[in-house]
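Here's the structure, in structure tokens; my notes come after.
Apart from one protein chain that is not included, each protein chain of the complex appears where it belongs.
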Amino acid sequence: MNLAVQIGGLRLQNPVTVASGTFGYGVEYARLLDLNRLGAVTVKGICLRPVRGNPKPRTAEVTSGLLNAIGLQGPGVDGFIRHYWPFLRQLRVPTIINIWGTTIEEYAEVARRFDELEGVGALELNVSCPNIKEGGAQFGTDCRLLGRVVAACRRATRLPLITKLSPNVTSIVPYARVAEQEGSDALSIMNSYPALAIDIETRRPRLGNGIGGLTGPCIKPIAVKLVYDAACAVRIPIIGMGGIQSAADAVEFLLAGATAVAVGTANFYAPRTALEVIEGLQAYMKRHGIGDVRELIGRVEMPGTGRPAEAGAPEGAGGSD
Amino acid sequence: MNLAVQIGGLRLQNPVTVASGTFGYGVEYARLLDLNRLGAVTVKGICLRPVRGNPKPRTAEVTSGLLNAIGLQGPGVDGFIRHYWPFLRQLRVPTIINIWGTTIEEYAEVARRFDELEGVGALELNVSCPNIKEGGAQFGTDCRLLGRVVAACRRATRLPLITKLSPNVTSIVPYARVAEQEGSDALSIMNSYPALAIDIETRRPRLGNGIGGLTGPCIKPIAVKLVYDAACAVRIPIIGMGGIQSAADAVEFLLAGATAVAVGTANFYAPRTALEVIEGLQAYMKRHGIGDVRELIGRVEMPGTGRPAEAGAPEGAGGSD
Amino acid sequence: MVDELVEVTENRLWAGLYYLLELRAPAIAAEAQPGQFVHIRVPGCADALLRRPFSIYRVQGETVSVLYKVVGKGTAALARVRAGERLEVLGPLGHGFSLPRAGEEEPLLVAGGYGVAALYLLAERSPCRGILFEGGRTRGDVLCEEEFRALGWEVRVTTEDGSHGWRGLVTEPLREELARRARGRKLYACGPTGMLRAVARLAEEFGVAAEVSLDEPMCCGVGVCLTCVVPVRTAEGWEYQRACTEGPVFDARRVLWEVPA
Partner (left out) sequence: MVDELVEVTENRLWAGLYYLLELRAPAIAAEAQPGQFVHIRVPGCADALLRRPFSIYRVQGETVSVLYKVVGKGTAALARVRAGERLEVLGPLGHGFSLPRAGEEEPLLVAGGYGVAALYLLAERSPCRGILFEGGRTRGDVLCEEEFRALGWEVRVTTEDGSHGWRGLVTEPLREELARRARGRKLYACGPTGMLRAVARLAEEFGVAAEVSLDEPMCCGVGVCLTCVVPVRTAEGWEYQRACTEGPVFDARRVLWEVPA
């Protein structure tokens, strides 16, 4: 039974990683899980300089989900390399370093710094950030800006480059295509969905930052569709994420077109989820007589069209009422 | 204690209505609730001709929500007027008729037909539909098309016109503004979110149509933010909806900027929810010494900005990680 | 129709894989008709919002009974509810069976799966006795034999593996009986869709009236969501009708088993 997949030039022993920001820098969960069983470890987002992060409260529990506005707290490139890289470096599975910046130049500089670092598995670009230079427009919701960020990072590194797309767009297809055209080796779908929760007793938002990002099981159906839409539009592999709690959830993403999956919010309340997904995937494959996990990728049978690979761009119309 | 609000020229005795498609044509729930206690009754979407609807399965239960692709089954204008209007006409609360079409001309024709019907409270335009003439582009995700649909309906009727916006857009602000500019008296936010659930045993989508619309408590934080964003951008009132299960949920929407709220999916499993929201609103107001429900509208205190009315366009940047 | 918070007086494994759920639900009991169902909100699975439909099995005074099997999330949570706890129950819902006309229609009941529970009230309130044909995969699937015999009905059991009664499908002894005499008989069927189709074909073949209770996934249960539609023949062609409102019981001659192209 083969579980190995390729994400750009990076080989993962199985298609399960963890979502950036939900697994720290690996060392924290090492006491609870054997990290060497994962496909890869994806770390919390790093930018050039240390970042303190947002005022509290930084998270709020919502119905079947979580709202967060952590503020991308982090040690910066130097702090990461000094404090966290030695542990990650000795893992036998690759590390995917999630990076971000406030300007295109910053993204590229971070990419360049990690390009020089021996043993990095891949870089994942978090573009759900405001571009300080362009009046705060988000990289991830402006096709032109997205293209420039990807291109700049592409020039800065030979590492496998994964572009992590924002979900709050009218159609993910142009973003997926731009990311592919500008040299991404893969896509990650999806990052959190912008949302708001208000404390009705204080009349203030439940988060110190006001707006936050919605994650967890509540958003899974949105994420599965976005993976499907993107898989119909590009050829590069996709890491699917959004509310995965079980192997069954992971299989949905694979069938929709993902080559790999990431477990995020579930780590917070069920730390062994990623391992259970790997084991459950094996059980599912055994039950269905599937020898290679890649047989599942994109194999959903949509009405009228068959496989996503044959579908072309999915119909623009929502089918809902 | 005043609970009455104005939606365009329409006065509602309280700010609670029901969401189109979750309350049939009123008569079905009349056995369980006194409809005359609602602010208004909003009926299932009507278009020119009878529509049979999508192949089954048409709904699927998901985590804290529902996925639907009913296919806008309906009796058409004539069938609605013949079979359902007599009952609605004799209610002492207004009826909001939700309408849709496959072309701009159809929308306008439906609007014109209801303009001629004595006693209609308001029309709510469901623009989350494909434009057959323009290759299937959705009215609700194309600003230009949205403007033309609203303008055409505006010309066709003097009734209060509520434009119901699609949530799957990069920013709801331009859509809210176009709808306002072209003559909407109010907005409804939000319709269902495009999503996909796959049955991993059959490898087929759980809905016969494939893609469906996600509704219910899982999407509430997304809806609350969209209401807030729109309330910062336009002056016309907003009917907020998306996962309301309680008066507490309703208050979140009011604080975010809604003038009224609609209970949707909750009707399916807790039919008395709308009445409980009305009673709970009164209890909340009493507890907080609020004499008029309108004091709540838009009163959320966002960090740094105070009230939405003063905030202008919210920052483009998502605050999440 | 009411939406009541009712007390669970019994909830236990009862026969084979089936649980017996007894509810003190006076308003529902008072209105319940054969073939109707209740829509139950199951506590303990907060992220699974929808109610689950169950046929009304027996009505005794204020008590409404249901027989159910654990198949998924909701029924598993239902099985964990204890006597003394309360459930929100909506009902009675749906268009049920019409009672056989005494002297004109001898009822032949056909049941599979939970269908026998849905037919009990019909058998109890029928002005005349008839025959219950009950089928299942194996002995453990066959329920309520004694309950029907106690009403004075003849019960003919079929199991696919032959572990109880005749070996075969339930429609086989039914065919034999109709071949013996079809005149003056009426069929009432509740069970898996395949069984209902076979019963409808037999009814057509032998020219007997038949009412079938369809098993359609439901959402609202009261006719507003349009999830449970089934294609039904009309004078003008066909239309969708709602299994929760115009059904679940339909005249078998009018049910279209596929949506016309």
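First chain written, first letter: the chains are A, B and C, and each begins at residue 1.
The working rule: contacts are C-beta pairs under 8 Å (C-beta built on N, C-alpha and C of every residue); 3 or more make two chains touch, one makes a residue touch a chain.
Bear in mind the structure is a predicted one, so any value in this text is a computation, not a measurement.
When the full complex is taken into account, the listed residue touching the unshown chain is A:R272, out of A:R49, A:R177, A:R203 or A:R272.
For the options A:G65, A:P94, A:G121 or A:P160, the residue in contact with the chain missing from this view is A:G65.
The missing chain, though absent from the display, is touched by one residue of C:G44, C:G140, C:P192 or C:P217; that residue is C:G44.
Residues of subunit A in contact with the chain left out of this view: 21-24, 28-29, 31-32, 44, 52-53, 55-59, 61, 63-66, 68, 70, 73, 216-217, 265, 267-272.
Residues 44-48 of subunit C touch the missing chain (whole complex, contact as defined above).
Here is the rule we use: only the chains that are shown with their structure count from here on.
Among the other chains, C has the CA centre that is most remote from the centre of subunit B. When each chain is reduced to the mean of its CA atoms, the one lying nearest the mean of all protein CA atoms is B. Distance between subunit A and subunit B, defined via averaged C-alpha coordinates, is recorded as 32 Å.
One inter-chain figure worth recording: subunit A and subunit C are separated by 48 Å, centre to centre, where each centre is the mean of the chain's CA atoms.
Residues of subunit C in contact with at least two other chains: 47. Residue positions of subunit B touching 2 or more other chains, listed in rising order: 21, 55, 63-65, 68, 70, 217.
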